[in-house]
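Note that this complex is displayed minus one protein chain, with the remaining chains in position.
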């Protein structure tokens, strides 16, 4: 059980993500300004503020599954826009996969949760690989995590693999032409700059890798 | 009769004024921009364009009195704003003083005409000396013209005297606080820059002096 | 300068063409005289209301021509009052013999040109009542200036007197209610930017990013005081203080509140500012009985706002609520 993910880990993860979003807010807005409406950082910040408040308001956040569900609801309830629905879905699908009962998430369940999150993005937004969305960061991350676990590595190593995959995936969106979200309206002009949602997903995965490095 | 003012002289006068207004338009607008609405040059230009058209449209402009009246009506009909009414009044009062019949205006009649124009400005706008309006250029000009004629000088010399008086008068408006017209709304902030209407009246008198220098 | 226009010198003509094209059921344009009048003008005898002023302040007055408001408007060049011939043509076009009223904002050019027009019409035995609007409290009411400008009260006079004329009141009655409204209305304005007359092609003056102008008028003239840009609630307090100190409404008065943008301020900002004004009025024990928020008396694309308060009585209130159908103000029909 030493390498399983507890609610404590999840709180650390989201706290780190909140910190990273606060630091990266303007940068994410700038990415969004190039082809969209310059608000992706501000939107996420609204969400991370809301769950920081939630975390602060209670000492007991229940099981990992209950906590993930609460995070999803807080995001859906505070962010709005595309990313509110999409980030909310990521957490709600992870929660559904983990279930309300288990006390800690092992590597396999976490891998399944990430794959469910990817499927959630697809269900909501019907993006395809290469459409220049957060899918292009989250999907490789989930695959890398899954692969690491399948090959017998621990959660910490799996997060490191996922982090690299997410970062590579996010960077690769720069060369893509947007076919989903607001950036898709400017067509070829979207080529040359990374997708803000992919960049923020890379931050999300990196935050996990950071806090669960020694799990 | 050699030193009397004919319709031809008046046409030359107004043609010169039109040229000077075209050249000075932006400068007059700038003076107006400082405390008013930046349109005095544009307003006068509309008027000088209109009477240039009038002059071009016919070869015979009748007696000096008839011509001055026509100019007054053209200005009143095309300029609008304060300066349309005021400049129109200047010409209409000169026309009334000269009368429709005389073939040429002698120095005394011209002096009376200028004084009538000054009275017209007072009737319309109830400005006092020092209120920072065109009165502060036109009144000294009319007095100087009158004085020159009364002391036996010719029309050309009288216009030169009037020109100097108008220019000095216009320059002196810079130190005044506006109490009439749009500039009066900004109170003490009007101090430090010359009144656009006084500046344009100085141009008007200078134009006369220019074309009647050898009358 | 970025704006929708063809040639800078044609903006007034082209605007009027578009306005009548959009409102053929309400408006007719006499292109030669540049006179805008009601489509049904002079259909029946009524007191006629005529107004005009420099263009660039739209919808004033052109947007207020129509049943229940003005009979005709004569728009001048940008920020320049109309010429007498135009004023005369507008007046004659809507003269039904029942009486004529010129609504004149107290600007030197406007007063002079309407005055000249009236002098000329007097030769033909046509007499016109003048209602002078001078509601701007930014100017001291003494002889040291051209006098208080006519600002937002113009709209209220045009609406209320327009309704009185529409229901058939006679000349004396319409002029009386118009003057009563003018006497009980006050305005104070704040500008956040300058504006750019099309033929000039650049702003009338320059303001820093953190400045605003208190006590501006219309037509792009600078204001009385240049101060630091303030939050909306402070600006609302300044506007209210200036207007109330001069209007001195009776305690508990019912007010008509007009908050007009200067052209470039979106309605959403005006509503935000109105929220602060409303809070201030409530705190002062006054009742905003009717409210009109929007870009109504403007200076081209200038950003800013003007607060006009009118102390209402029952007669004004009923006339304000009466139907009106113009390009810019419409209800009840």
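A, B and C are the chain letters, set down in written order, and residue numbers restart from 1 in every chain.
The rule we apply is simple: contacts are C-beta pairs under 8 Å (C-beta built on N, C-alpha and C of every residue); 3 or more make two chains touch, one makes a residue touch a chain.
Keep in mind that what you see is a predicted model, and the values were worked out from it rather than measured.
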Missing chain: touched chains present in the view: A, C
Residue of A:27, A:80, A:99 or A:147 touching the missing chain in the full complex: A:80
Contacts of subunit C with the absent chain, listed as residue ranges: 1-7, 11, 14-15, 17-19, 21-23, 55-56, 58-59, 63, 192-193, 209, 212, 229, 231-233, 235, 263-276, 278-279, 288, 291, 293, 295, 298, 300-301, 303, 305, 325, 327-328, 330-333
Where the missing chain touches subunit A, by residue: 29, 33-39, 42-43, 46, 76-86, 88, 124-125, 178-182, 184-187, 189
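Just so we're on the same page, only the chains that are shown with their structure count from here on.
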Category of the chain touch graph - line, ring, star, complete, other: other
Chain at maximum distance from subunit C, centres defined as averaged CA atoms: A
Chain centre separation in whole Å, for subunit B relative to subunit A (CA means): 77
Cα-centroid distance, subunit B relative to subunit C, in whole angstrom: 32
Residues within subunit A bordering two or more other chains: none
Per-residue overlap in subunit C, given as positions that touch at least 2 other chains: none
